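What you see is the complex with one protein chain gone and the rest in place.
Read from first to last, the chains carry the letters A and B; within each, the first residue is number 1.
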Amino acid sequence: MSKSYTLAELAKDVGGVVRGDATVRIRRVCGIEEAGPEDITWIAHEKYASRLRTSRAGAVVVDRHFGETPMPAILCDDPSFAMTKVLARFAPPIPQPAPGVHPTAVVAESAQLGHDVRIGPHVVIGERARIGDRCVLHAGVFVGDDTKLGADCVLWPGVVIREGCTLGQRVILHPNVTVGGDGFGYHFRDGVHHKIPQIGTVEIGDDVEVGSGSCIDRAKFGATRIGPGTKIDNLVQIAHNVEIGPGCILVAQCGIAGSTRLGRLVVLGGKIGVRDHISLGDGLRAGACSCISKDFPAGAVVNGIPAVDNQQYLREQAAVRRLPEWSAVLKDLVKRIERLESAADNP
Amino acid sequence: MSKSYTLAELAKDVGGVVRGDATVRIRRVCGIEEAGPEDITWIAHEKYASRLRTSRAGAVVVDRHFGETPMPAILCDDPSFAMTKVLARFAPPIPQPAPGVHPTAVVAESAQLGHDVRIGPHVVIGERARIGDRCVLHAGVFVGDDTKLGADCVLWPGVVIREGCTLGQRVILHPNVTVGGDGFGYHFRDGVHHKIPQIGTVEIGDDVEVGSGSCIDRAKFGATRIGPGTKIDNLVQIAHNVEIGPGCILVAQCGIAGSTRLGRLVVLGGKIGVRDHISLGDGLRAGACSCISKDFPAGAVVNGIPAVDNQQYLREQAAVRRLPEWSAVLKDLVKRIERLESAADNP
Partner (left out) sequence: MSKSYTLAELAKDVGGVVRGDATVRIRRVCGIEEAGPEDITWIAHEKYASRLRTSRAGAVVVDRHFGETPMPAILCDDPSFAMTKVLARFAPPIPQPAPGVHPTAVVAESAQLGHDVRIGPHVVIGERARIGDRCVLHAGVFVGDDTKLGADCVLWPGVVIREGCTLGQRVILHPNVTVGGDGFGYHFRDGVHHKIPQIGTVEIGDDVEVGSGSCIDRAKFGATRIGPGTKIDNLVQIAHNVEIGPGCILVAQCGIAGSTRLGRLVVLGGKIGVRDHISLGDGLRAGACSCISKDFPAGAVVNGIPAVDNQQYLREQAAVRRLPEWSAVLKDLVKRIERLESAADNP
């Protein structure tokens, strides 16, 4: 039942050339170690090359300049990119609700649905909401009043988008994502935290993807903004009035506090915290688990809690590793100086 | 279509006085930089004052003692607090399900619904549950058996409250919040983690707000408790048998481990971890990303991993920043002492 392709067909897909038997039939993509005779694998880095020797893979995708391989190979310019196409070939179709609106869905009369939408069971769509052409709303999705979705969005089960938010085209929201929850804002007075109304909204650009369980809060006023092409992993927190530029990568469990701005192509490793009201320049890269508490310019590479320039961080960490021995050195120095001083006083 | 108010009307709302043209008509609240002629903005801190010069805002809210402004101003005692009232004026009504019970909701016969409740589509309410007057349960909310909600609670879509929990009045639970999931308790014996029954419950006080995706586990026995007026941000984890006092602030992605107690008005920055079975005194404040692993008394200000007194933390961090140079200093000292010793030995 599973699909199969010849090595020649796959090579054509990825713009590569076959070395060895081009008629080998491939049924699966596998890691080097697990692959069997009907599987294709790949070598992204020269350092994994040695593993090929013992691999039972039927074929391998490698760089054009890669040496001999024990099995037929597809030679290409960029094996990792080639694999995205090979994976696409073998990708089973992603299940979606039947075309149209499931009878158990509750869609406001004033809502506008585009062409060829698929609205699953128990979906709820609010007043005046607009759902773009070919959008897929899986079971149980909630779209609030006046929220607008561009064409070709995919919303997985459990997604909640509150009122008045805007999504671009081809936005993917994974299960249990929340968009447009109230920002966390209070004014402390007379012993009480008075809720500050969060009257803004959320604007998400084209081609944004948001991972399972992540939260993007609505703005206090104006909008919380996610730039086009930005990719957000699971369980990430985006606070009110944050503005994230295009093409950013936010790995799982990051949190960005209120009103902070990220430029273009910023890359935040997993579990990073970013404080409120700061600005991170284009192309900044930050190491996993760091905590960024001040502005950094474009191109900065930072790490640590609090985050500092990565070179500084590496020097600090090297020093911290040696602190236990320094402790001894320091004590020894004190003694030796005392001895010298005492000798100097009593020559 | 958008509402508008004169500066005079807004000044009256906030108990302030107008300086300049009180008839200016305001349609929106905006940041200093984005504001146009129909927008009102504000200056919370003197340090932002310079930005006013280039602002196109139609009006500004400032402190009573603030100097000249290029546009009409509302003078008041507390601009930040005033803005909560201005925002409330402009706040669009928050959408809610129609009064009564949506026909797709599944409400147990033994459940008791208060006056003027709004129960949205696909809501499920368990046996003997009690829903207070004027509660709003948005689409898809789950309320387990025997759970009780005080008056005026708002539960957003995706909220799950398991059986036997209690909410006070005016509690707000944002989308995808979980209340009453099992605490994480196992007894390791003979190579197996035996599940410890979690037979307790959760008690949430009046005026508590819990952010999107946060989790509050039920107690092993007795109750996990959240004090009145405490505000919890998104993706926060509250473990079994935790007790949080009134008026606390827990910023996003904090986690409090089992049986730990927080006093009144404790403020935890984002991403803080607090270990199990410890006690944090009234008014404690902790810096973002810190990890609190022992008791601290009332009024403590702490930071770091592990958290220590904040003054100590600042001194340590200043020292860590200088470690790379100290490394050189230390090596130099060793050499110089060796030279001195050698000179002393061979005078």
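The rule is short, and it goes like this: a residue touches a chain if its C-beta (ideal position, glycine included) is under 8 Å from a C-beta of that chain, and two chains touch if they have at least 3 such contacts.
All figures in this text were calculated on a predicted structure; none of them were measured in a lab.
Chemist: Looking beyond the chains shown, say which of B:195, B:294 or B:331 touches the absent one.
Modeler: B:195
Chemist: From the list A:251, A:292 or A:308, pick the residue that touches the absent chain.
Modeler: Only one of A:251, A:292 or A:308 touches the chain omitted from view, namely A:251.
Chemist: Thinking of the whole complex, not just what is shown, which of B:8, B:49 or B:124 touches the missing chain?
Modeler: B:124
Chemist: If the hidden chain were put back, which residues of chain A would touch it?
Modeler: 28-31, 34, 78, 80-81, 83-84, 87-88, 90-92, 94-95, 102, 104, 120-122, 138-140, 156-158, 172, 174-176, 209, 211-213, 229, 231, 233-235, 247, 249, 251-253, 270-271, 288-289, 305, 317, 320-321, 323-324, 326-327, 330, 333-334, 337, 340-341, 344
Chemist: Provide the residue numbers of chain B that touch the chain removed from this figure.
Modeler: 104, 106, 122, 124, 126-127, 140, 142, 144-145, 158, 160, 162-164, 176, 178, 181-182, 184, 186-187, 189, 191-197, 199, 213-215, 217, 220-222, 235, 237, 239, 253, 255, 257, 271, 273, 275, 291, 293, 305-306, 308, 312, 315-316, 318-320, 322-323, 326, 329-330, 333, 336-337, 340, 343
FYI, only the chains that are shown with their structure count from here on.
Chemist: What whole-number Å value describes the gap between the mean CA coordinates of chain A and chain B?
Modeler: About 25 Å, centre to centre.
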